[in-house]
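Would you mind keeping the following structure in view while I ask a few things?
Every protein chain of the complex appears in place save one, which is left out.
This part shows chain A:
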Amino acid sequence: MAPSLLHPPSQLSPAAALQLSQQAPAVLQNSPSTVSKSPFSALFSASETPELWIKYENLLLSCLRTGDELAAKQCLERLVARFGDGNERIMAFKGLVKEADAQHNGELETVLKEYEQILRDNDTNIPITKRRIALLRSMGRVPDAVSALVQLLDFSPTDAEAWSELADLYLSQGMYPQAIYAMEEVLILAPNAWSVHARLGEILLMAATAPGAAGASYQKYMAEALKRFSRSIELCDDYLRGYYGLKLVTTKLLKESAKLAKQAEEDGLVLPDTNTIERLNELATAKLSEIIRHSTAQDRGWRGYDQGEVAVARELLSEDSSAASRIER
């Protein structure tokens, strides 16, 4: 699938981002640089569409990513000409370009000061708040970023993007319970996002295997991880990441099934019995091999998988089968 300028480019592979930013001269030439607001020219020229400005934004991001700062600045100029200097979104883009221009840490500090100045004038400027947090994080000041995020989430607790960033920050610090809490907040805002369910499952699995977890909390984490992965598959058939996680959890549980103590049924999160875990493991194995087979053969309807993910899944399966044959021997 060719990358489109109408989707935010944050998920693109480097090659796709490069391909997008190489379109920059053509896009900049063919799109109108300004749209006149006078009613008479509006009668004769094509009317302005939101897509045009979305295109400029995404082009700006791709160009910054690939180092084409000239084109990025052109996009920014057009955006500023249309929406003015005071627009919150545009202010964030301006800051982003400045961050990309900065040569050393001192210049980044200046940008940070500017953000703080803007926030002193208007403390509900959410795009700038988020830029500041991102800048703090990229400068390595994670605790500052976390406290700024917590402050943002205190007055705007319905921001899924901020919650997931917070989860990621906590995870990078190894603070699993906090990361899990933040991820659950994302789920409250987007209860049917299978990717978020799977991500929460991954975090739970990490929390379970972390050195500190033991005994009852270990089992609780494992049980919930198992259920989260199952839910993500339930929401999205043939979801590679969900099956991969399910396979990991069930394999691990089966290996340790002897050690697992019987849990008290207090909060509804109990591990299913060994038989069910075995069947889930079989299901995940079968599904994973089906996905690998189809995706390697490039069958119709199976082409969207990320090649790296498929390769990792294949590795997991081969590891599993070699372990199984070792046991048989």
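Assume a contact is a pair of C-beta atoms (placed from the backbone, for glycine too) under 8 Å apart; a residue touches a chain by one contact, two chains touch by 3 or more; residues count from 1.
Criterion: contacts and distances are computed from a predicted model.
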For the complex's missing chain, which UniProt name, "Negative regulator of systemic acquired resistance SNI1 isoform X1", "Large ribosomal subunit protein bL32m", "ER membrane protein complex subunit 3" or "DNA topoisomerase (ATP-hydrolyzing)"? "ER membrane protein complex subunit 3"
Across A:Ser4, A:Ser147 or A:Thr276, the one contacting the chain not displayed is A:Thr276
I'm checking contacts with the chain that's been left out. Which of A:Leu6, A:Leu70, A:Ile188 or A:Ala323 qualifies? A:Ile188
Hidden partner chain, residues of chain A it touches: 39, 42-43, 47, 122-124, 154-158, 181, 184, 187-189, 191, 224, 226-228, 230-231, 233-234, 237, 267-269, 272, 276, 279-280, 283, 286-287, 290
